[in-house]
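One structure coming up, written as structure tokens, with questions to follow.
One chain of protein is taken out of this complex; the other chains stay put.
Our next item is chain A:
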Amino acid sequence: MKLKICGMKYQENIEQVAALQPDYLGFIFYEKSARHFDTVIPELSKSIKKTGVFVDADLEFVIKKINTHNLQAVQLHGNESPEYCEALRHAELDSASHKKDKNLKQFQIDEKLEIIKVFSIKNEFNFDVLKPYENVVDYFLFDTKGKLPGGNGYTFDWNVLNNYPSTKPFFLSGGIGIEQTLDIKKFKKSKASKYCYAIDVNSKFEIEPGLKNIELLKEFKNKLSNNKMNYNVNEKGYYGEFGGAFIPEMLYPNVEELRQNYLKIMAEPDFKKEFDQLLKDYVGRPSPLYFAKRLSEKYNTKIYLKREDLNHTGAHKINNTIGQILMAKRLGKTRIIAETGAGQHGVATATVCALMGLECIVYMGEIDIARQAPNVARMKMLGATVVPALSGSRTLKDATNEAIRDWINNPVNTHYIIGSAIGPHPYPDMVTRFQSVISEEIKWQLKEQEGRENPDYVVACIGGGSNAAGTYYHYLHEEDVNIIAVEAAGLGIDSGESAATSVLGKEGIIHGCKTLLMQTKDGQITEPYSISAGLDYPGVGPMHAHLSKTGRAQFMSITDSDAMAAGLELSKLEGIIPAIETSHALAIFEHKKFKPNDVVVVSLSGRGDKDLNTYIDYFKL
């Protein structure tokens, strides 16, 4: 089915929307519309049909617009008569697309002006009115009958089209938004869609009238096209075979509330505004994309570092906690819980709770509390209560269990801020979206520095995988970008002391999602090992499990000793002391050869301050 995006207004936005390759772009030439178009259409790809939308306009006016803007289609939204359509069909057109070849008596088929006639449907419709138009228009378009000609923002009952008597292809329009994806898929399978030629969208994909939300459109387009491999979550919460929500009934209402609201809330203009503002003024974004000259020279390739370590609180974690605390507030929650391993996510959560004045309880394994005293002190200074997890192995996975148990016991007032791209749907997707600011920035920053948005490689370390998910997000479907995921091999893959989930893990269920996880033959979850406290999680986010399984990402594993050496190397070559998690990603240059002209972007996910003791012990500093 074709896609028409209507109500275009702003130059830059038009170009961005055109980059999504819709089949039709609509420009409204009607002064009373909030989306009235009165400027110049930028140069567009030939595959996109520029469509002028008119409401009872004079024929001369329409013809003038066709010629000026080189329109390929005209959509008639008023009470235009069949005669009017006929006249338009035979009008002398003078634009580049329609100019008659002097030697030919008629237009070539593909240059013919397309005429689309609109009819509005409420809950019923008398299809007899279509008859006189059958031979004078190319398509019908059905939208919702409302106060205004179009743009009323709600759908009509598509079952009405079960009685469609014609064989003329039609556009389906009227209030279609991302939430109709499933309905559209159902509709496609029904008899009523037999002659449905295109889907027409407008107001449901806008930030303000005429300004389209690119991300939302992109997502809608991805969801509608089944033929291409999809690396994003599907409407049921799965990445391929991974994901889902394997949760006890006690958690169902909380998770369902979030699932139903998260996309809607994230698309709200004032949510976006507040999120962006905080990322800028509080977190310090955009984080620099730094060309690491000496490191590049050493490895004879072009290495860029995305400096998430310069964020407030010293890592990428804050991107997600800012997003989730705003989400929690909009859901009316007053109490925040979180799990933490090394304490980085705990600190990031305690920070945003202090910022918003919300109660904060952080669960942390008893063993980690002893190992990570400075972060425990930070959380306490920020006003959080740190609760030791005493069960199981008393580390991150048990802290996660305890946080989930807390949520079961406090279902109404509490929001659980999960720190990685894990957990039941919608958490992996929500966390990924909040972290996707990383790759969003890389795109324009790289364009400025290298003249192209796409690097040859994006590289990130993976525990649960939130910084990696954010680093990959906008590149998942860019086939020219290679994705490298770096896991912690610990003392070595075969040593029994490792955290390389993609190699050692098997499909199973951990913390509410189906993914790859390290477990016994009997399905008991085992304790991983890595020198880096942020990478020793026994599972991996479901998106990464999918990237691994499909081969979209290349997974590499790096041992403790290689990572530590890479951390020291970056410190000496570039004056940046990285977190040990990040050091794993940096260690790949010793193992993989890149070409001199390759552009390799590494997510520098966190700074090394928190790891100073480990570095001191390891290097006897």
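The criterion applied here is as follows: contacts are C-beta pairs under 8 Å (C-beta built on N, C-alpha and C of every residue); 3 or more make two chains touch, one makes a residue touch a chain; residues count from 1.
As a working rule, contacts and distances are computed from a predicted model.
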Chain not present in the shown complex, as UniProt names it (candidates "Sarcosine oxidase subunit delta", "Tryptophan synthase alpha chain", "Cytochrome b" or "General L-amino acid transport system permease protein")
"Tryptophan synthase alpha chain"
Touching residue (missing chain; options A:332, A:374, A:411 or A:496):
A:411
Just name the one of A:60, A:249 or A:448 that touches the chain not displayed here.
A:249
Given A:25, A:258 or A:510, the correct residue touching the omitted chain is A:510
If you put the missing chain back, which residues of chain A would it touch?
244-250, 252-253, 391-392, 397-398, 401, 404-405, 408-412, 506-512, 519, 521-526
